[in-house]
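This is the structure, below, for whatever I ask next.
Omission of a single protein chain aside, the complex is shown with its protein chains in their original locations.
As written, the chains take the letters A, B and C, and residue 1 is the first residue of each chain.
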Amino acid sequence: MPALSRHAKGVYSIAPTPFTDRGSVDHASLDRLVDFYAAAGVDGLTILGQLGEAPKLDAAEARDIVTRVTARAPFPIVVGVSSPGFAAMRSLTGAAMDAGAAGVMIAPPPTLRTDDQIVTYYAGAAEAIGDEVPFAIQDYPLTFTVQMSPAVIRRIATDNPGCVMVKHEDWPGLEKISTLRGFDRDGEMPRLSILCGNGGLFLDFETERGADGAMTGYCFPEMLVDIVRRSAANEREAAHDLFDAHLPLLRYEQQPGVGLAVRKYVLHRRGVLGSAAQRAPATHLTPTARAEIDYLLARLARHDVRAKLAG
Amino acid sequence: MPALSRHAKGVYSIAPTPFTDRGSVDHASLDRLVDFYAAAGVDGLTILGQLGEAPKLDAAEARDIVTRVTARAPFPIVVGVSSPGFAAMRSLTGAAMDAGAAGVMIAPPPTLRTDDQIVTYYAGAAEAIGDEVPFAIQDYPLTFTVQMSPAVIRRIATDNPGCVMVKHEDWPGLEKISTLRGFDRDGEMPRLSILCGNGGLFLDFETERGADGAMTGYCFPEMLVDIVRRSAANEREAAHDLFDAHLPLLRYEQQPGVGLAVRKYVLHRRGVLGSAAQRAPATHLTPTARAEIDYLLARLARHDVRAKLAG
Amino acid sequence: MPALSRHAKGVYSIAPTPFTDRGSVDHASLDRLVDFYAAAGVDGLTILGQLGEAPKLDAAEARDIVTRVTARAPFPIVVGVSSPGFAAMRSLTGAAMDAGAAGVMIAPPPTLRTDDQIVTYYAGAAEAIGDEVPFAIQDYPLTFTVQMSPAVIRRIATDNPGCVMVKHEDWPGLEKISTLRGFDRDGEMPRLSILCGNGGLFLDFETERGADGAMTGYCFPEMLVDIVRRSAANEREAAHDLFDAHLPLLRYEQQPGVGLAVRKYVLHRRGVLGSAAQRAPATHLTPTARAEIDYLLARLARHDVRAKLAG
Partner (left out) sequence: MPALSRHAKGVYSIAPTPFTDRGSVDHASLDRLVDFYAAAGVDGLTILGQLGEAPKLDAAEARDIVTRVTARAPFPIVVGVSSPGFAAMRSLTGAAMDAGAAGVMIAPPPTLRTDDQIVTYYAGAAEAIGDEVPFAIQDYPLTFTVQMSPAVIRRIATDNPGCVMVKHEDWPGLEKISTLRGFDRDGEMPRLSILCGNGGLFLDFETERGADGAMTGYCFPEMLVDIVRRSAANEREAAHDLFDAHLPLLRYEQQPGVGLAVRKYVLHRRGVLGSAAQRAPATHLTPTARAEIDYLLARLARHDVRAKLAG
């Protein structure tokens, strides 16, 4: 599989980690999940991220998942390797790249505050994983409490040849995309692939602002693929029509904390996951919440037949 | 005007404070704004909240606005009196109630962490403003970083007879409404009016969960009024249809930081505000952002004629 | 009184605001406090800071205190004017300078994170108060959660001619002083007066690192004055001996939250304040805590006779 590139485009889905109701990794569901994303037409897959419940896995399980997914997937795999220390980051990165991953993703530890602290951290991380490993910055202030200005991202991209991508999930974030693209156009920084997260909540405008696509885990990856394609084809109205039809459900899934439970519930209902279970500490949906999701799915199915689920 | 009640229902809009381009309070726009909300059918109005740029006003300006609005409005007025100290809170509350306000709203200072700290703070605030003044708790963790569990709200409501309302804007927040309503049903706490904020992002389900309505500043208060009415009338599909049509714009307006600029821009375009200006420190919309809002308005106008603006 | 200068040296005490037991401003104690600082030999006084309970005063009280203190004091007065909005900051600054203050102090709002946000904020503040008003940056991350790197302070000092001082209370902070002094020596930034806060916990080394003195509220300002003098006179051992004798009490006073109660208790015991009362919300000392302070004072009195209190 080719290495992650600064010209990457399209949709890289964030994969949840399937567990059985007893709490072990569910390999059959994992295989089905990879096939499901392939059928949806995604361009890549990111595993072991925050919403992949990576911190709940032990080291052996994490490596096992990387091996299994890279072996099966017909597209590049990005592996989340964020760790409190560089030793664990280096060892997981090595294992992931050996197994055939295309690159890694690194989130900042929540203690970073100043521009210099952030830049220094990424310099250390880049040195730890090695220059030849392409990596994505995860820019997600709502979860990590670290705010990176466009100027900081420019410094990281300029200092570290391995930095090829930003998973953009700042909120608000539209002007940030425009600013980064401006730096690029003016020759002030190396090009980065910008893939947008944040549940996809602003994907309709993010592509118009110059983002290369999405890296998020919305439970209908087919929709993300269609939006990016239509936007690239300048079919603006069609892109927004599809986006707007999904927005009520997408917004429901994008709630902090409970979002992963919503996502796993829908993927379970769609027949991809054998169980919606999370490892502890887990969030659970009440019957009322499940009924709300079912209602949103039923409403969505009027516009997008893919949301029609077997009763 | 009657005092704020624990049985309050409907829509209490959050009013922005109109400024001229030079930065002074714009009284003509303020009058127009009150008339606009009256025409929209709202049940009350909240002024001098976070999105009313209250901290940017000096004390004389704040009192002047309270007097002007209470004199003109045909509905109850809630006044935001959150202050770093109880002396200022007491004096602004006294002035507001003298001017004819129906009650006040109090947000927690961002330093509060434990349940006891929060309960103690509200006990102090209630003592400062006086037992006879009805008040609303503002429960908005995203902005204030203070997390109140349902049990804490129950303690505050039980301890303080003046506590009659919660402005609910936790996120996620649906289960919290259900839990509070359960406490109420089981006789474990005095009834509180629950009005939902957070831009209205979950209003479609919040009313179904038992909320009494909305207290938020979305730029189409008519829509909020219709949602609450349809929901009360059990017209579920009609409520969701209208909500979904507005959701793309509502989501755009609900971005932290930039949201007030969006709101003022639309209210300016709707002819209510003479200017979209904020007092410094202000956020500004780029031409691209304004074009995005115009596009959202144009799309919305196909479903809701009230969004059709004169070119 | 001369304007606050970038060459200011010595000790600027942080003055508490005296209240009576009933909660009103205690003017007699305020006068006594000014005379006490004059007798202690301080070089200036800072009023209406965080530990001056400024947020608990209403606007009229704040102005009244400025007028009274500037009229009485034989040294320059710095006034804390931190406000959530620039309108209130401008109006308090104007009143303070009219009353004869030497300059103002501005703390960053706790929402600032990135370097650019901090620099932009101070540019806005400087514009609001006017170019001719000298101001001090308050760099106190423990309380304000805003972290300013030396490079950010350099940018603020370079951009704003009114910026003449930094109240340094980062923790750890010794290297920051060395770095700022290095910038100064290398001609990379205009000279700033560096006065150290943080209760004085590292004053013994801060002066050796190049700080110009102290700006803090320790209850024995005479000690701060002596340390700075001895350090300037290269009497290193004598400076440390005195510092070490005070450190047990100083450390006790420097506890977050409860510190002001300790300080007011000692100033009350020393006969300066008529009451140790704070305005609500207040922290209170238990009898055990008061006995601990008395014990520390008794131990200190063996080394420093000024700590000997009438029974």
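Quick note on the criterion: contacts are C-beta pairs under 8 Å (C-beta built on N, C-alpha and C of every residue); 3 or more make two chains touch, one makes a residue touch a chain.
Everything quoted here is computed from the prediction, not taken from an experiment.
Checked against the full complex, the one of B:48, B:137 or B:152 touching the unshown chain is B:152.
Screening A:191, A:279 or A:306 for touch with the missing chain picks out A:279. Checked against the full complex, the candidates C:15, C:146, C:201 or C:215 give a single residue touching the omitted chain, namely C:201. The residue from A:84, A:130 or A:271 that touches the chain not shown here is A:84. Where subunit A meets the chain that is not shown, the touching residues are 53, 55-59, 61, 83-88, 91, 110, 120-121, 124, 128, 279-281.
Interface residues of subunit C with the unshown chain, by the touch rule above, are 171-172, 174-175, 178, 201-202, 204-205, 209, 240, 243-244, 247-248, 251, 255-258, 286, 288-289, 292, 299.
Interface with the hidden chain, as seen from subunit B, comprises residues 113-117, 141, 147-149, 151-152.
As a convention for this text, only the chains that are shown with their structure count from here on.
Chain centres defined as mean CA positions place B nearest to the mean of all protein CA atoms. Centre-to-centre separation of subunit B and subunit C, using mean CA positions: 38 Å.
Here the spacing of subunit A and subunit B, counted between their Cα centres, is 34 Å. One inter-chain figure worth recording: subunit A and subunit C are separated by 47 Å, centre to centre, where each centre is the mean of the chain's CA atoms. For subunit C, no residue reaches two or more other chains under the stated contact definition.
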